[in-house]
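Note that this complex is displayed minus one protein chain, with the remaining chains in position.
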Amino acid sequence: MSQAEPAFVGEGRRFQRVCDILALHQHDPARLIPVLQAVQHEYRYLPAEVMAYVATALHLPPAHVYGVATFYSHFALVPKGKYVVRLCDGTACHVKRSEPILQALRQKLRVSAAKPTTPDLMFTVETVSCLGACGLAPVMLVNDTVHGQVTPEAALKIVDDLLTKEELP
Amino acid sequence: MRLGTQEELQHAGQAYAAMLEHCERRVVVCAGTGCVANGALDVYKSFCLGIETAGLPVLTELKREAIEAPADGGVFVSRSGCQGFCQMGPLVTVLPDNTLYTRVKPDDVREIIDATLRTGQVVTRLLYLDQRHNTPCRGVPEIPFYQQQHRFVLKSCGSIDPESLDEYLSSGGYSAAQRAYTEMVPKELCELMTRSGLRGRGGGGFPTGKKWELARLQPNPQKYVICNGDEGDPGAFMDRSVMEGNPHSVLEGLMIAARAIRADKAYVYVRAEYPLAVKRMRKAVADAERVGLLGDNIFGSGQRLQCEVMEGAGAFVCGEETALISSIEGKRGMPHPKPPFPAQRGLWDKPTVINNVETLATVPLILKNGVEAFLALGTRRSPGTKTFALTGHVANTGLIEVPFGTTLRQVVCDIGGGVTNDAGEPLSTGFKAVQIGGPSGGCLTADNLDLSLDFDSLTGIGAMVGSGGLVVMNEHTCMVAMARFFMQFTQNESCGKCVLCREGTKQMLMLLDDIVTGKGTLETLTLLEQLARAVQKGSLCGLGKTAPNPVLSMLKKFRSEYEAHVVDKRCPAGRCRALVPPDISAQKCKGCGVCLKACAVGAIRGERKHVHTIDQTLCVRCGACVSACKLGAISGAQL
Partner (left out) sequence: MNNANVVEIDGRTMSIGDERNLFELIRKADVDLPTFCYHSELSVYGACRLCMVEVEGRGLVASCSLSPEPGMKVRTHTEELRELRRISIELLLANHEQACPTCVKSASCQLQALARRLGIQKVRFKSTTRPHAVDRSTPYLVREPHKCILCGDCVRMCSEVQSVGAIGFANRGAAVSVQPAFGKDLAEVACVGCGQCASVCPTGALAPRSEVEQIWGALGDKRKTVVAQIAPAVRVALGELFGLPAGANAIGQAVAALKRLGFAHVYDTAFGADLTVMEETHEFLKRKAANEPLPLFTSCCPAWVRFAEQYLPELVPNLSTCKSPQQMLGAVLKAQLPQSLGIARGDLVIVAIMPCTAKKGEAQLPKFREGNDADVDHVLTTVELAGMIEAAGLRWERLAPESLEMPFGSKSGAGLIFGSTGGVSEAVLRHAAHAQSKGAAAVATKSVRGEAGMRETEVHVGDATWRFAVVHGLAHARRLAERIRRREVHYDFVEVMACPGGCVNGAGNPVAKDKATRTLRTKGLYDADTMLEAHVADENQHLAACYRDLLEAPGSARAHALLHTHYQHRCRLQGETLALHQAPSGQGVSVNVCVGTGCHVRGAPELLRGLLRAVDAEGLTENVAVQASFCHENCDRGPVLTIGDQVITRCDLAKAKKAVFDAVRS
């Protein structure tokens, strides 16, 4: 969609998307998880009021929806950054010393386990347990791109490159 | 097109095989996650472009329409799933030459085209180099990593195009399902599985035939089958590779399981971190539906089967069957007490069979090759093969498959090529341990190198096959820190339902924290052990019951290392930062004296403008000096 379009039209459209998602899943309460996944895809996180709407539409108590959304680590209840950096801390990566990479990233972006997202909503740094590419340990995922055999320096370089890219008009 | 009969299946397979015959060469680029991360997709593109530029006919897809008028010649460029040797990726195989190129960059493609594709020559510099004899290996059979393996379930994974149903058909795909639906009744199928001795690859090693039989006998007419592709063990990726590399084999196994219990609905539950596996499984299902392999009246048997692929949402515990069921039902993935077992009362309270990906992928092979052939593999009580994810301090990491009964030594030394240091350089000595079965498993030491890897002998020594993670650790690994790492994992992944696991793992982690930071005492060890046993005995589900395994087995095998931490406040491997004595670097110290003032116990000596030193007998490792030194001249001792 064009940049010129006012943001609020986007909101309305997202709501329509949510309605479509619900319809696609036939308003079946058993399909709550795929519904939330699709909704999160739209919003990049799960706003409480949207979850409330999903609860209403699926005839579920809101506490149930909230319970599910807070159980699974893939659901985010606060917005994540534009770039989600997920550093693998699975066994293979841990043994191959993923820890210093994490430290380096957190230090550079001034984030922590408790506050994983930069204030400008640009980066989120998380750890995951095994991305299933252990042969390349340590592994780092930036959005959907897998980076293998990462070192602290390499990780910082990846972040720097993204920052430079963002600064370009 | 509809594939409803044996003839139709065979015809479709043969037609494809015929098309393949007409291709002069085939280039298989590994497009598993590992190789893709290393740039395999660019390599693939370079091949397509490069071959075209070179004026050779290039095929990226073998189309059915071409059957009538097969064009002779041409190079078929295809992508495959993971071939297990990701470390050496991107991998490129040229057929029929059977040449395997490793670490191929887009820039190398030109040379391969010119040499191999045009003239059948080998580009030696891209071959795998056997370090031990310093000889280049031309193909898989010569590479030590592959030599001791028996690739059975993974056989087609690294060669066929996972997105092509035809390709699966051409290797006899779905013929086992066809037999199961047309020539066998459910009871026979269950008996066949029981005779084969197949045991679940998902961790527990439960006899698959018995599980099916239990579900088959349930009177409820509505039943379900579920493929467990949640693979959460942090350091294992076998199931991923199978789902990405040969999704139809999983689906065929699932169809057979459905037949064996007369289920009409199947689910494939795939871990959220595996988007490609989700995509591949969905495509496989859609393709199978399109040709009538799924749907109503399968193979004219009157039985119907629908299949749905569901993506997990990030919870290790959902690998546990009852939690997985809750998750499919749209609930929090909290396990339920067993009994009732899912085979009695599972999804929507209906009888449900849950099998692991690898288990299901083995099923069609048993039907195809016969029970006898299967029993000939592996050991008596653990027939068949097992895939392992070999990682850690070992020269060749990757996905391997060996018959049960292979020894640890064969795996670590022959296949793995021996132990390495952190940087991946081989060490002649220095093997310390192998963690098998991930956070639920136990550790094996040098004493166990000749242990046969199978369900029973591992359980016998307090370890388990588990999902198949094999992490090799060298002597610079601190076993307390490792135990702590696994504890951290299980603690993070505990669902929080039952007291012993939720609170117990938290306390165990705190006790281990105390030990690695030098705050532990011998009592800490005793309490840790007592608590570990309670958590093991009392937890509700497998996660909690097995969470103490790493701690307990490491405590047993490496007790002295634990004692060194709590008694001598020393980390023998030198990895626990808090236990490493502070050390002033003579190069960096400018003799400013700040540390001297910071040290509360007067352990630091030194003249102004001269390098300072620390009296280790006085030092209590508080770390004050480390943070005080503005020049970063002091290392270690950080609590």
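The letters A and B name the chains in turn, as written, and every chain counts its residues from 1.
Everything that follows uses one rule, which is that a contact is a pair of C-beta atoms (placed from the backbone, for glycine too) under 8 Å apart; a residue touches a chain by one contact, two chains touch by 3 or more.
Here the structure is a predicted model, which means the values were calculated and not measured.
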| item | value |
| --- | --- |
| Among B:540, B:555, B:603 or B:626, residue touching the chain not depicted | B:540 |
| Missing-chain contacts mapped onto chain B | 315, 332, 334, 336-339, 491-500, 502-504, 506-507, 510, 527, 530-531, 534, 537-540 |
| Interface with the undisplayed chain - residues on chain A | 6, 8-9, 11-12, 15-16, 19, 48-53, 55-57, 59-67, 70-73 |
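To be clear about the criterion, only the chains that are shown with their structure count from here on.
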| item | value |
| --- | --- |
| Length of the line joining the C-alpha centres of chain A and chain B, rounded to whole Å | 24 |
| Residues on chain B engaged by chain A in the complex (per definition of touch) | 33-34, 36-38, 84-87, 89, 231-237, 240, 271-275, 310-316, 327-334, 389, 391-393, 397-399, 422, 435, 438-439, 469, 471, 473, 477, 485-486, 489, 492-493, 495 |
| Of all residues in chain A, those that touch chain B in their complex | 29-34, 36-37, 64, 67-68, 71-75, 89-97, 128-137, 139, 144, 146-148 |
